[in-house]
Structure formats: C-alpha cells, structure tokens
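A protein chain is absent from this complex, but the other protein chains hold their places.
Up next, chain A:
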Amino acid sequence: METGSPRDTGPAGTDGAAPAARPATTKDEPAWIALPPGLLRMRRLLLVVWLGLLTLATALVPGLLAGPGWAAFAALPLAVLLWGWVMLERNWRSWRYAERADDLLISRGVLWRQETVVPYGRMQLVEVTSGPAERYFGLASVQLHTAAAATDATIPGLHPAEAERLRDRLTELGEARSAGL
C-alpha cells in the first residue's frame, strides 16, 4: 500500500464551484472536489415552492378575512425564504470530498463543521440512492457504510455518472484493502 499522495481530481472536479476558502492545514492538502450546482438548484427550487406557497397563504387568508393590514404576516415566511436562499448556498459550498490514496475524506457544515475520514479497507457497503426529486434534477447520493453505525459518510447531489464512478471505484478499492472488523 502506498501512502497519501493526493490523487488527481476526478471528472466532476471541473463543473463544481470552487470550494469555500479555508486555511490550509497541512502541506499535502488533498484535491477537494465540490458538489455540482444541481443540488443547490434543487434545494432552492423546493424552498421557493414551499415557502412561496406559505407566503401566499399567510398573505391571502388574514388579508381577506381580517383586513389588508393583516397581510403583513406574509413578511415572516418571505424573510425565511430570503435567509434560506443565502443559507442553502453556504451549506452547499461547504460540502466537498476528496479521494486520497487510502481513504475518502468528506467535509461539510457551516456552523457545525464535520470532517469524516473513512479508510477504504473499512467500507462494508457503498450505496447509491436517488429520490424522486433528486431523479428529476439528475442527482444521486453516495453513502458509505462501515461496521460502525456512527460512521456518517454521505455525499449528496452528485451526477449519477459520477456517483456510479465513485461507487465502482470505492468498491474496487475496498475489495483490494479489505480489513473488516
């Protein structure tokens, strides 16, 4: 087994936005891959649809029943919508992953930051999932399972092709380095 030289960026490295700036911790900082913009688009659309409906409802129902002044209640969901619009981008930017020679790194979170390292040899199962909304936007998630249930290693919002490439590569590396419990 060779040790930690950063791997070349995968095919998806080109179409993502640049990862959020972060102070370099070590000299051999791995090649981070950001998520493609599809996930952000999907989440923003869902946000606009649901909060837009809520805004409309809070504007119309009190406005018609109690007088036009009461329609000001709609400002609340509208504010949440605008705040969510910004927050979703920050959250999306915070997600990134890196395939190193011997382990997979996943980093995420804005306020509660979390960085997970899973050595390939410890992977028991790699799962690709895609819900109806995700499928409509052409997205898929990759989830890694180890023998520890606490291992929380999910990469959401990948292109299906990239998700499958990652799954195949992880499975292959996992088989080569299998270590079990």
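Convention: a contact is a pair of C-beta atoms (placed from the backbone, for glycine too) under 8 Å apart; a residue touches a chain by one contact, two chains touch by 3 or more; residues count from 1.
Convention: contacts and distances are computed from a predicted model.
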item: Absent chain [UniProt protein name; select from "Membrane protein", "Ion-translocating oxidoreductase complex subunit G", "Glutamyl-tRNA(Gln) amidotransferase subunit A" or "Amino acid ABC transporter permease"]; value: "Membrane protein"
item: Hidden-chain contact residue, picked from the options A:91, A:116 or A:130; value: A:116
item: Positions on chain A where the hidden chain makes contact; value: 1, 3-4, 25-26, 102-103, 111-119, 121-122, 146-153, 177-181
